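For this view, one protein chain was removed and the others were kept in their places.
Then we have chain A:
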Amino acid sequence: MAEKTLAGKTVQVDDEGFLVNPDDWTEDMAPELAKEIGIDELTDKHWEVIRFMRKDFAEKGQIPSIRRMKNAGGIPTKDLYAMFPEGPAKKAAYIAGLGKPHGCV
């Protein structure tokens, strides 16, 4: 198991760089994680997505799908794809420290 240092804290990550333990994540790690995958600045809209994902994951125990983000989180699919280009579900989960999503939709 690999490790990396984010916001001064050493955390375990899988071989694709996703955090292994969502509980290790803190908000100040998000900007560093975002930079790693080519998102240089997190806007308020990005944060809305990240916070919804964290909250929903805490309540439901699974990473919300794109559909759930739209229907339960009020985040339009178009915006999601614009904010996290080329793979919004994976990229947003990466930044939110939630591990890699395994759903097909």
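The definition used in the following text is that a contact is a pair of C-beta atoms (placed from the backbone, for glycine too) under 8 Å apart; a residue touches a chain by one contact, two chains touch by 3 or more; residues count from 1.
Criterion: contacts and distances are computed from a predicted model.
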*Identify the UniProt protein name of the omitted chain, choosing among "Glutamyl-tRNA(Gln) amidotransferase subunit A", "Peroxiredoxin family protein", "Dihydropyrimidine dehydrogenase" or "ABC-2 type transporter domain-containing protein".*
"Peroxiredoxin family protein"
*Residues of chain A in contact with the chain not shown*: 65-68, 70, 76-78, 81, 85-90, 103-105
